[in-house]
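Shown here: the complex without one of its protein chains, the others still in place.
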Amino acid sequence: MSAPARDLGPIIGPGHTFETVTDKIAAVVLSETRKGWMLGFGISFVLLTIFLQCVAVLFVRGIGIWGINIPVGWGFDIINFVWWIGIGHAGTLISAILLLFRQTWRTSINRFAEAMTLFAVACAGLYPILHLGRPWLFYWLLPYPNAMGMWPNFRSPLMWDVFAVSTYATVSALFWFVGLIPDLATLRDRSTSKVGRIIYGILAMGWRGSARHWNRYETAYLLLAGLSTPLVVSVHSVVSFDFAVGIIPGWHATIFPPYFVAGAIYAGFAMVLTLTIPLRRYYGLEDFITMRHINYMARVMLATGLVVAYGYMMEIFMAWYSGNPYESFMVKNRLTGPYKTLYAALILTNVIIPQLLWFQRVRTNIPLLFAVAMSINVGMWLERYVIIVVSLHRDFLPSSWGMYAGTIFDYGTFIGTIGLFLTLLFLFIRLLPMISIFEMRTLLPEAKVKEKHA
Amino acid sequence: MTARVPVYGLMAEFADVNHLIEAIRKLRQMGYRRMDAFTPFPVEEVWEELGVHRNMVSFLVFCGGLAGCLFGIGLQYWTSVIDYPINVGGRPLFSVPAFVPITFECTVLFAALTAVLGMLALNGLPAPYHPVFNVPRFALASRDRFFLCVESTDPLFDREGTRRVLESLSPVSVAEVPD
Amino acid sequence: MSSAMDDRSRLMLPADHPLFRVRPLALGAGAIGLAVSLAGALIDTTQFFQSYLFGFLFWFGIAMGSLALLMIYHVTGGAWGSVIRRSLESAVRTIPVLAVLFIPVVVGLQSLYEWADAAKVAHDPLLQHKSVYLNVPFFIGRAVLYFVVWTLLAVFLSRWSEAQENGEPRAIGWLENLSRGGLVALGLTFTFAAVDWAMSLEPHWYSTLYGVLVMGGCLLSAMAFMIQVTALLTKNGPLSGVVQPMQFHDLGKLMFAFVMLWAYFSLSQLLIIWSGNLPEETPWYLKRMSGGWEYLGLCLILFHFALPFVILLSRDIKRNARLIATVALFILCVRVLEVYWLITPAFSPHHARVHWLDVTAWLGVGGVWLWAFTGGLRGRALIVWNDPSLPAAGGHA
Partner (left out) sequence: MSQIFHRSANALARATIFGAVFILGVLGYGAMLLNRSGYVTGAHVAIEQPVPFSHKHHANELGIDCRYCHTSVEVSHVAGIPPTKTCMNCHSQIWADSPTLEPVRASFRTDQSIPWIKVHDLPDFVYFDHSIHVAKGIGCASCHGRIDQMNLTWQENSLQMEWCLNCHRHPETFVRPKGEVFNMAYKVSSRTQETLGPRLVAEYDVHKEQLTNCSICHR
């Protein structure tokens, strides 16, 4: 009711009832496996095996197989970590903030976006662990009474990262699962196979739609949304602290937290669009994920993209305004140094091309929008490359200058995590309803209770 | 209905949420109290008719958040000041600004866990078995139908009488729920 | 939409409404405040300009926050905006008045800003480096540009809003498009205004977050002010029965969000500078954490963040017009302290102090501003009847 009714089309196609909504969404899970799905899953799985091979070599030979060295001690590992975790921001954001502000258009995309969040966070979380050198000792990061008599340094942003990312993963999973419970009950009741009924039955935990249960459920769900909103902001802020708290020129900027958060939402929405555009077509879900959704997502991208551009601009202005020679050199090096092509590509893909989104005609043109989203996916990756590599490769002392390039294992791991992400996503689409069925029911006209009260 | 097996209650099925609300209102007027409605999506009006308004979840979550906040501060204070005091870059042992992020994360984590676990516990879940599932048509409660169950523990409950009342409320069907 | 809503005259503010009755009072307070401050200027010119800048920036912040909120509303819609949009518009229409009120700052440049003092610049290579940007003609030129941009936005936002009310169907689209571009323009101009007017008080210091941080505060000021005004208009005014607890809930949520946003920006800046511990950055905080200013800082943590945060968690308080208005008034008071904490340590780095001119100048600017603001509420229906995101009257409580 609070979305502006400005001729953007409906948020659910006409002619749907409780039955059709339920059956159509549940059918994606309960029907036979389709060939296209098999193909997609197969390709993803092949990519996943690349990841496994790269990790196997890493375990045997150590992180020397990567391109990192002094002075660029952080490379693809942290670039991809930030890239993935940024992508993982749209899901919870869509779910939480839009729920709090009663933006009903979220309903069609939130489940899918939340799943995307979880898988992206899983991919992100792998990188710092792999970078540990001895990944099997990852539990040393946690505060537990160990035989070394030591505790982690809680003043370190890397420690904040551990807490932020693990809290984020946990809360996102809870949020996602709580949203799934009523739909799992639907699948339990709709499934025709005994195994399916038992498995969905266990997962649904005996949900029966009791009014008393719904009452507490709604409270808990809203509270989770309320908690997730600042959490999302905190997570990418903490990621930005990984850089900003240090004193490397190009990292140490107070604008980093909000600018990273905006970048994360930007990247996240781009990825949601990248994935929904083909999916809605393949599964014929155009009635549920309408042009209005796509349009809204494009607008959010435009807004957050402008914030990111603002961040770039402030960095350059303040580098000059500060009068600090290291800051000025950092900007000069970005613009004219050995990585200037990357910086130019970043500005092109992340700032210039997305300006197309100002036009309604672009926002409603699916192929063009898809292209813009892809451009942003690339652009946000380049942004992290520029921030990390270009800031590190010129140390304070010219004697410690160096260059960086990823090795085949860097690229393999990156492609491999894309495989992991897609594999999980394909499994999710096949096994769980990708649109929240019970919330879609509430959008139907027949769900409205008549105003008359006795 | 010859064999007198114990019953959990009587279950009426409605095709429309307004009929359900109407039925609850009538039964409440007649004095029935022990009943529960089952809907395929949350309907605020239904639980209001049933007399369910507030719940404990918010309060629990507040307590959980507070506990998480204290845990976060306590953990960092105890480890950094008492158990393992060490000079890190000249910062004070109790570095207040630096301890904010983890305190915040702990607050959110505890509050979220309380929200989910508290909601499930108060709802008595997981409970894979429940008598209402004995009604075959109850599978539609997760699709498009609205159910109302009058429990046999209600003082006014009477197998035949209550059944007649329910049948007068334009349900799709009325069924006994075996216990 | 009920037929009563079409009755536009019923939605106008009656001439005997308290908001109008305080108008002469506000103007009087403003005139006296400014007169006394000017008299004080004869005693201590420097102090006058310093106090005046503080007073000006506080009230200016409400107008700027309102401009941002109004344009955000035109872009996103939402019932929260429909019920405060008239008040936002009248706050925005005070921008020309603020432009006039800015003149004393220009007059006092030499007293206020180190970089405007040629003698100091001559001995400071850093200020020489910055003099390309921080010099008197360019400063004035930029200020003129900012006010032109904001005034143009204010003019068209008002004009097209009137057109919408008069049934121009395209007006909504105009407003939306204007606001999109307007938000970008505001983002840029406001950032540089914040750098020029406040950050350059300490010209050696810099922070890329500063513009955003100040904007966060302005949004909070504006939202608190609007809740206060809306509560007044609802209690015994034309909005009673129109603004439902639901809308107060939304406004309260936004205020809550802005409280957290302010805390978030403030903490981000502090944490990064505190951890970096660089000599060119820390002095700004060292000034504000010693000499008595630290108590004001502590007050901000407690009353600008902690207390409102805990209070605004409650759904019942947010839905109760009287209670939420009380909280809003409290937040407005703490906002005054925050602006004081941002500005004044630049002038008095070693010890905290309040000068009586701080009070009179604040009152002077405030009186004039409130007079201009309430004037803007005259002669218009407080709800735009054909607003697409208008809450349905008589909805659930």
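Labels for the chains are A, B and C, by order of writing; each one numbers its residues from 1.
Throughout what follows, a residue touches a chain if its C-beta (ideal position, glycine included) is under 8 Å from a C-beta of that chain, and two chains touch if they have at least 3 such contacts.
Small disclaimer: the values here were computed from a predicted structure and weren't measured.
For the chain excluded from display, the touched partners among the shown chains of the whole complex are A, B. Screening B:A139, B:L156 or B:V172 for touch with the missing chain picks out B:A139.
Screening A:L52, A:L137 or A:M150 for touch with the missing chain picks out A:M150.
Of the listed residues A:L39, A:L52, A:L137 or A:I198, the one in contact with the hidden chain in the full complex is A:I198. The missing chain lies against chain A, touching residues 145-150, 188-189, 197-198, 201, 205-206. One chain is missing from the display, and on chain B it is touched by residues 86, 126-129, 133-136, 138-139.
In this section, only the chains that are shown with their structure count from here on.
Counting C-beta pairs in contact, the chain pair with the highest total is A-B.
Relative to the C-alpha centre of chain B, the farthest chain centre belongs to C. With centres taken as mean Cα positions, chain B sits 30 Å from chain A.
The distance from the centre of chain A to the centre of chain C, with each centre set as the mean of the Cα atoms, comes to 34 Å. With touch defined as above, residues shared between interfaces to two or more other chains in chain A number as follows: 155, 157, 230, 237, 241. Counting only residues that touch two or more partner chains, chain B has 89, 98, 101. Within the complex formed with chain A, the residues of chain B that make contact are 16-18, 21, 25, 36-47, 50, 52, 55-58, 61, 65, 75-76, 79-80, 83-84, 88-89, 91, 95, 98-99, 101-102, 104-106, 108-109, 111-113, 115-116, 118-120, 122-123, 125-130, 132-133, 138-144, 147. Touching chain B in their complex are the following residues of chain C: 267, 270-271, 274-275, 277, 313.
Residues of chain A touching chain B in their complex: 17-19, 22-23, 143, 149-155, 157, 159-160, 163-164, 167, 170-171, 174-175, 177-178, 182, 185-186, 188-190, 201-202, 205-220, 223-224, 227-228, 230-231, 234, 237-238, 241, 438-439, 441-442, 446-447, 449-450, 454.
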